[in-house]
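A single protein chain has been omitted; all remaining protein chains appear in their positions.
The letters A and B name the chains in turn, as written, and every chain counts its residues from 1.
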Amino acid sequence: MPELMLDGHALTVADGTSVAAALALGGNGCSRTSVSGQRRAPLCGMGICQECRVTIDGRRRLACQTVCRDGMQVETQP
Amino acid sequence: MNEYADLLIIGAGPAGMAAALAAAPSGARIVMLDDNPFAGGQIWRDGPQASLPAQARQLRERLQSHANIRHHSGTRVIANPGPKQLLVEDDENGWLISYDKLILCTGARELLLPFPGWTLPGVTGAGGLQALIKSGLSVSDERVVIAGSGPLLLASAATATQHGASVLRIAEQASLTSVAGFAAQLPRWPAKWLQSFSLFNRHYRAGTHVLAAFGTDRLEGVRLQQQGKIVELECDRLACGFGLIPNIQLGQALGYAIEGQALAVDVWQASNRADHYAAGECTGFGGSELALAEGAIAGHSAVGEVEKARQWWPRRARWQGFANALNQAFTLDPQLKSLARPDTLVCRCEDIPYAALTEHSDWRAAKLASRCGMGACQGRVCGAAVEHLFGWQPSASRPPYSPARIETLMCLDDTPPA
């Protein structure tokens, strides 16, 4: 059961949980704010649409294609 | 950490797995890459809430039993810097892989069409919702509407129901006549027939499509055109996908010929480029059984086992028939081209509305003037949408084929070619 930090809050999830799922388990499910200020959440779920890009351990990555690991730092884009 | 493969397989879904397993006994050094965290593709996507069928588990176990198959998960192809060489990256590293033979098994993605409200949190693809649930998304006690087209809608509804969601409606755009005609042919493929019964859902409506999603900060409801009537449903999630489109960008960039919207292959699953093959849904939508047969043929062909490849031909032909019936039944209704309103965003990366595109005559002009398609998804979502809406041909991909760390691109040899 990895414990990660999502926007500064600790969150424990089941093994194998994607960061995209964790966004909803530990928050409102949103990943980023669009160019015109809309909040967005994962759309395609399979690494195509890039809506779920978040900052994971300092790098921009896709939440839907990343499995949660212990100690991971996840920041959604404000 | 540069690498060499006798056979490089891009994609670890059913086609890629079958290709690797077919080729493995030859002793060839096989490398299989896949962008997803686990092997299995989208149909057998693994995760804490996935229940893999026995066939998928067996295939994965068999893959692990071959010491000459290396599988890199979470790995994307970024560039093709030289002949038979690819630049790839995972979450940590970038490196080069040289190969002798290549099989592309890059699968398909959902066709996502713009409609008012489709950018609201709570709206996903149909397969998208299924993938998110498998990877741990909780939908327990949520009200879900599923819309779009194709058999994936039923599969997605089944996954949502199994995880505690209440599926209010499954809106299939194809007419009842088309769907019934397709269902009538199913006994030709008994396993599929049985499967369709187990997936069937009393909330299924043919001739029904989404008109709009509404809500302020997130989805609160949907408006449907249901067999001529307008219906509104309050819901927490809308999962909407209009069928599958082949992922051909990488093949195109590598010089594969295109036929229709798919990579063109011959009876050996070979492309027009020597030593370059393709199998599965990047060569046309057909389901996992067809992908397995095509993958096996490609795997055997790539290691020169012509007779073994030929043995799979009847199986491929049989499932090709299923694919043809399917594609015919779920042809998209032209009405779906008029869902977007002038202010509906078509490009979600750059937030470009429909009205900014209509004055243009081709994709390039529209892109340059509006920046549509210039964002991180590289036009994979909006490019497919405008191809459907306006008939515009998407432009060919250039490296980086996927957003890539600059340090990965710096792995390329910077000496000029001799």
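We take it that a residue touches a chain if its C-beta (ideal position, glycine included) is under 8 Å from a C-beta of that chain, and two chains touch if they have at least 3 such contacts.
By our rule, contacts and distances are computed from a predicted model.
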Missing subunit (named according to UniProt) among the choices "Cationic peptide transport system permease protein", "FAD-binding oxidoreductase", "Leucyl aminopeptidase family protein" or "Aldotetraouronic acid ABC transporter membrane protein 2": "FAD-binding oxidoreductase"
Of B:Pro25, B:Pro81 or B:Gly321, the residue in touch with the unshown chain: B:Pro81
Footprint left on chain B by the chain that the document does not show: 79-82, 87, 364-365, 368-369, 371, 374-376, 378, 398-400, 403-407, 409-417
Positions on chain A contacted by the hidden chain, ascending: 35, 53, 58-60
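One rule holds in what follows: only the chains that are shown with their structure count from here on.
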Rounded Å distance between chain A and chain B, as computed from the means of their C-alpha atoms: 21
Residues of chain A touching chain B in the complex: 13-18, 20-22, 24-25, 28-30, 34-36, 38-51, 53, 59-61, 64-67
Residues on chain B engaged by chain A in the complex (per definition of touch): 35-37, 42, 45-48, 74, 91, 109-110, 112, 119, 121-125, 127-132, 135-138, 217-218, 345, 348-351, 375-377, 380-381, 403, 405
